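The complex appears here without one of its protein chains, the remainder shown in place.
In order of appearance the chains are A, B and C, and numbering begins at 1 in each one.
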Amino acid sequence: MAEFSEEITLEGHIIDSWILPRVFDAVMDLGGTFDLQEIRVGRHKDETSFARLKIVAGTDVQLQRILTALQDFGAVLVSREDVSTQPAPCDGALPDDFYSTTHFPTQVRLSGVWMDVTGTEMDLAIVVDRAQPRAHMVPMAEVRKDDAVVVGHEGIRVIPLQRSRERELFSFMASDVSPEKPKRLVIEEIAKQMRETRAHGGKILVVAGPAVVHSGAAPFLARMIRAGFVQVLFGGNAIAAHDVEGALLGTSLGVALHSGQPIEGGHRHHMVAINTIRRAGSLRKAVEAGILREGIMYECIRYNVDLVLAGSVRDDGPLPDVIVDMGVAQQRMRAAVQGVELVLMIATMLHSIATGNMLPASVKVVAVDINPAVVTKLADRGTFQALGLVTDAELFVRELADALGV
Amino acid sequence: MAEFSEEITLEGHIIDSWILPRVFDAVMDLGGTFDLQEIRVGRHKDETSFARLKIVAGTDVQLQRILTALQDFGAVLVSREDVSTQPAPCDGALPDDFYSTTHFPTQVRLSGVWMDVTGTEMDLAIVVDRAQPRAHMVPMAEVRKDDAVVVGHEGIRVIPLQRSRERELFSFMASDVSPEKPKRLVIEEIAKQMRETRAHGGKILVVAGPAVVHSGAAPFLARMIRAGFVQVLFGGNAIAAHDVEGALLGTSLGVALHSGQPIEGGHRHHMVAINTIRRAGSLRKAVEAGILREGIMYECIRYNVDLVLAGSVRDDGPLPDVIVDMGVAQQRMRAAVQGVELVLMIATMLHSIATGNMLPASVKVVAVDINPAVVTKLADRGTFQALGLVTDAELFVRELADALGV
Amino acid sequence: MAEFSEEITLEGHIIDSWILPRVFDAVMDLGGTFDLQEIRVGRHKDETSFARLKIVAGTDVQLQRILTALQDFGAVLVSREDVSTQPAPCDGALPDDFYSTTHFPTQVRLSGVWMDVTGTEMDLAIVVDRAQPRAHMVPMAEVRKDDAVVVGHEGIRVIPLQRSRERELFSFMASDVSPEKPKRLVIEEIAKQMRETRAHGGKILVVAGPAVVHSGAAPFLARMIRAGFVQVLFGGNAIAAHDVEGALLGTSLGVALHSGQPIEGGHRHHMVAINTIRRAGSLRKAVEAGILREGIMYECIRYNVDLVLAGSVRDDGPLPDVIVDMGVAQQRMRAAVQGVELVLMIATMLHSIATGNMLPASVKVVAVDINPAVVTKLADRGTFQALGLVTDAELFVRELADALGV
Partner (left out) sequence: MAEFSEEITLEGHIIDSWILPRVFDAVMDLGGTFDLQEIRVGRHKDETSFARLKIVAGTDVQLQRILTALQDFGAVLVSREDVSTQPAPCDGALPDDFYSTTHFPTQVRLSGVWMDVTGTEMDLAIVVDRAQPRAHMVPMAEVRKDDAVVVGHEGIRVIPLQRSRERELFSFMASDVSPEKPKRLVIEEIAKQMRETRAHGGKILVVAGPAVVHSGAAPFLARMIRAGFVQVLFGGNAIAAHDVEGALLGTSLGVALHSGQPIEGGHRHHMVAINTIRRAGSLRKAVEAGILREGIMYECIRYNVDLVLAGSVRDDGPLPDVIVDMGVAQQRMRAAVQGVELVLMIATMLHSIATGNMLPASVKVVAVDINPAVVTKLADRGTFQALGLVTDAELFVRELADALGV
C-alpha cells in the first residue's frame, strides 16, 4: 500500500494541556497512524515538553485532512514551507480550499518568516497582503474579488491556549455549569477580575437580554455602568424597549417593576415606550430632551458606553437606535469588541452567541443563564477561558453589584 | 331515551372563582347535559352567588360519575341524604366504591347533620365512627378490616377554596413560575408572611434538598433556624450527610465550601461524615459529644426543630437518624405537618412532592427550584395557595435570610 | 367622591368561555367596581348569555384604563359612538393615545356602522381611511405622517375567540406541554388536521430551526414538502446552511449524518457549504446548476414553497438568500402568512416568536421543542388554538411523516 506521510512537531505544555493525547485521538479518528519519533517530557511543572511525530495515511486527501485537524492543536509541519494563497473568485466568496480560522492566535509564514494574523476570530478567512506584508482575518462577505486568500495548511501555525498551572476562576469552573455550586465565591472572583481588568484599562463588555429588565436587575446594571465597569454593551430591541418602558411607565412587558403585578392593559406599554422614542428621534435625543431620565439606556448614553443594539426578526417597532441590517450590526460589534478583555453574557442566547463568535479565545467570558442548556452552549468554546453559571439573572446582577461595591 | 337526573346547588363566589363555568365544562366533558334552574349573581364584589342545576345523563353510571366530579367543586345534592359507608374488606384495603379525598375541607352528613372530616389530605379514604360521631381521613394502608369507609357521593360536601378578592402573594403568582419576574419583591413578601405566621404562633416547615448545602446556603438556613423561623424540617439522607460533611470536613460532595474547588479524594468525604455519625450513634449524640458543632442539623437539634429525615433507595450509609421504612416516615411527616401554615420547598423534588401530598389546600406553599419543570410540578396543586419560584437555591436562601434580618 | 361610570354589554358564550369572571377580575384589579344591571344565562349549551354592567371608577383616567382592558374581552360601550382618530405626528410614529391591536378579529364603528379591520395582528396600530371607507392594521414603522390612527377606545369592538363546546386537539391540549402525555395520538391528530387543511386549500407553514437538520429529520421534512404538505417555510441562515452542508458534504455542523460521529475538521463544513452557494449566486442557481440536489432547501425550490430565510446577528456568511434587513424580512413574512391556517413551529425560538407575533388568533399553531420553557413561551398565546409539545424534533418529524403516509 502506498503511504503518504509528513512530520510534525508539538511544543509546550502538551501533556498537561492534554494536547498530545488529543493529537493521538485525532490521527486515529481520521484513519491515520503515527509514529512517535521523539518525545521529551518536562520533568517539573515549569518545564515544557516536545514531541515529533510522523503522521501516516493511505491517501493524500486523508493526510491533508489529518494535518488540517492537527493544526488546531498547534502542530507545525517540519517541512516549513510558506503559506499558499489563491485569489478570491468573486466579491463575497472564497476559493474552494480556503483555510477557516479558529479563535486562537494564528501565524502564517511569509517569505520564510512567521507573522501574526490580525483580527483573531473563528470561521473567517485569512487574506494576505504580500506587499506590506501583513495577514488579516476577514469575514467571507467582506472578501473582495482577487484578494489573496490562504488555502491548504502549509505555513500556518495556530497557538492553542495552554493550560495554566495556576488554578484560577476561568480555569477550574470551565466545564462546570451546575446550579449546585456556591455562587457567592464565584461572583466575588468575577468582581475581582472586573476590578483588575479596569485597573489596567481593559474593556468590559456586557451582553444582556430583556430578562435583566423584567427581573428588576436594571438598576443594578445601571449602577455598574455609572461606576465605570461597563465600556461596551450589546443587546437587542427588547432589552432597550423594556428598559425604556421601565423608565417611562414603571413596567416591563406590562408587569409593574415595583410590585411584580401585571397591569391590565400593560401589554400596550412597550409599544408606547417604542413610540415615544421614535417620536423623539433616538435614545440620545430622548435623553437630551429630558424624556428618558433613568435606566440602562440612559446611563449608557450619559457615560458614553459603546452601545450596539442589533435587531432581530421578532422585534416590535423597533427603536430607532436598533440596527436592522445584520451585516452592519456585525461590523459594529466586531469593531466594538476590540480591546475587550472580559465579557458578561446575561440571559440572552442570540446576542451572546453572536458575540462569542467574534471573540478571540483569550477573552474571558462569563455566561449566566437560568437554563443550563444555554450556559453549556455559550461556555462550550473549547477553551479554558469561559465560565458558565446556571443561576438567576436578577440575583446574579445584584450580587455582582454588591461585590463591586456599587 | 331514559334519563337519569339529579339536582345540585352551588353557592359562594362561584363566578369569580370560575367554579360555575368549570361545572358546566365538567358536565359536558362527561357526556351529560344541564338545565340551569335558578341563578342569582352577586351584584357587588362582596355578594355571593347561587345556582341550582338539574344534571341529566343517559345512564345511572354516567350520572354518578358526573356527580362525583362536581363534588370537587362544592356541588351539593339537593336530596340531602346521609353519607353511605361500607366495611373495609380486610386490613389495608378499601371497599371498591370508596370515596377518595381531595385536599379541601370536607364534610359528611351523619344523621342529618353536616360534620367536619378531620385530617384533611389528598387521596385518602374517610372512615366514619357513628358512635362518637366523628369522621377522619385515613391512608389506605392504615384502614383496618370492618372500618366504616365512606362510599359513593351522597352526603359529602367539599368546600373548595374560593378566590380572595384581595390581591396577595399566594394568589397572583400562583400559576407563574417564570425566572423573568422580579424576585426581590417576592422574597420580601415571603419574609413578611413568615413573620406574620410566627407572630400568631403558626408553624413554618422547610423541605430542603442537598443543593442547599452544596451551594453554600447552609449557613443562611442555619441562621433562620436560630432566629426561630423554622419549626419543622424535612429532608433526606443527602442533605443531612452533606451538611455534616460541611461541618466536619469543610466540603460538600467533596467540593470545598470556602473555595468552590473540588478536593482530590473528596468523593470519600461524605462517607467519612456518615461513618462518624454512625460511630457516635446519632446526630443528637454527635452534638452532645461535641463532634458536630455547626450546620443545619446541629441547629435543628439545638433548637428542637421537628426533624424528619426520610430515606430513599439511593442513600449511602445512611445516617442513623434516617428513617428507612417509608410507612413510618410518612406517619412521622403526617404528624409533623399538623399546625404548619407555611412551607418552603427548596431544591428537592422527592421530599417536596411527598410533603405536598400531605398538606391541606389551605397551607401556603413556596416551591423554589432552578428547574422550571420541578416548580411547575410542585406549584400545580389546583389551588391559589402555591407560589412557584424558578431561581437559584443559594441566592434565594441568602436573600430570604437578609429580608428576615437574620 | 366623584364617580365616573360607563355602561357596557357582553354577549356570547361569556360564562363557558370564562369571559364574565375575567371581566369581573379586570375591573377590580384596576381599582374599579361594577354593578351587574342585567344578566341572562343560557340555560342549555347552545344558548348564549348576555350581561349588562355599569363600570364605576374614581377618576376618568382610571375609567378609561378599565374600558381599554375590557375591550379585549369583547365588551362594547352602550353609548356606541364612532371610533376616534388622530393624525400620525410623523412617519413611523403614532399619536400618544394610539390603540394597540390584539390578534383577535376587530371592528371599528365608522359613521355608525361596524366595519371589519383587515390585517389582524397583535401590537399594531389601526389606520382608518374614511373616504373608502376602510380600516387596516399597520406596523408602527409603516405608518406615514398624517395617517388617521385610531385612538382611545370608543367605537372599537374586539371579538375574542369563544370556546368551542366540541373537544378538539387545539383545545384540550392547549395549556398542556407535558412530556409525559402520549404523543402518538397527538401526532395522528395533527396529521389529520394537516390533511383537512390541504383538502380545502388552506396553507400550511413550517417554521424550522437547525436542529431539524442536525438531528437527521431533514429527509422526513423533505418528504412532507414533496407530498404537498408545506406551502410556506420560514427559517434562518443556520437551517439553510446546515441543510446544504448535509446535501453537499453529508454532515451537519461537522457531524456525519449517516453515523452521528463528529468529523475532525468538520467545523469548517458549514463555511464550505455557504461559500459554495455564494459562489453559485443563490440556492435556486445552485439547484439549477446541479450543485444542490437534495435536502429541504432543494425541495422548497423544486416545489415552489414560499421560502423566507430571515437573518440574525449570529449568522456566518450568510447564504445569499438570507434577508439581512429585518424590516424587509418582516414584510416578506407578513405577506407569506396570508392564507396560512396551520403552523408547525419546530425547534426554533427566534423565528417562531417572530411568526407567532404575526398570526391572527384563529390560526392553529403547533409548537414543538424539547425545552419546555420554549414550548410554554410559544404556546402561551391566550387562545385555544395553540398546542405545545415537549418532545424530540427528529422523532416528531419522523412520526408525523409516517402518520401522513409520506
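Definition applied: a contact is a pair of C-beta atoms (placed from the backbone, for glycine too) under 8 Å apart; a residue touches a chain by one contact, two chains touch by 3 or more.
These numbers were taken from a predicted model, which means no experiment stands behind them.
In the complete complex, the hidden chain is touched by one of C:261, C:338 or C:362, namely C:261.
Within the set B:140, B:159, B:291 or B:406, the residue that contacts the chain not displayed is B:140.
The hidden chain makes contact, of the residues C:49, C:84 or C:215, with C:215. Contact with the chain not shown here comes from a single listed residue; of B:3, B:81, B:123 or B:146, that residue is B:123.
The chain not shown here touches subunit A at positions 15-18, 20-21, 24-25, 28-29, 33-36, 39, 41-45, 165, 167, 372-373, 376. The chain not displayed touches subunit C at residues 167, 172-173, 179-186, 210-211, 214-216, 255, 257-262, 370, 390-396, 398-399.
One chain of the complex is left out; on subunit B, the residues touching it are 26, 29-30, 65-66, 68-69, 89-90, 92-94, 96, 98, 100, 123, 140-141, 261, 264-265, 267-268, 271-272, 274-276, 278-279, 310-318, 324-327, 329-330, 333, 349-351, 353-354, 357, 371, 373.
Assume only the chains that are shown with their structure count from here on.
Among the other chains, A has the CA centre that is most remote from the centre of subunit B.
Distance between chain centres (mean CA atoms), subunit B to subunit C: 38 Å. Centres computed as Cα averages put subunit A at a distance of 46 Å from subunit B.
Chain centres here are Cα averages; for subunit A and subunit C they lie 33 Å apart. Listed for subunit C are residues 29, 373, each touching two or more other chains.
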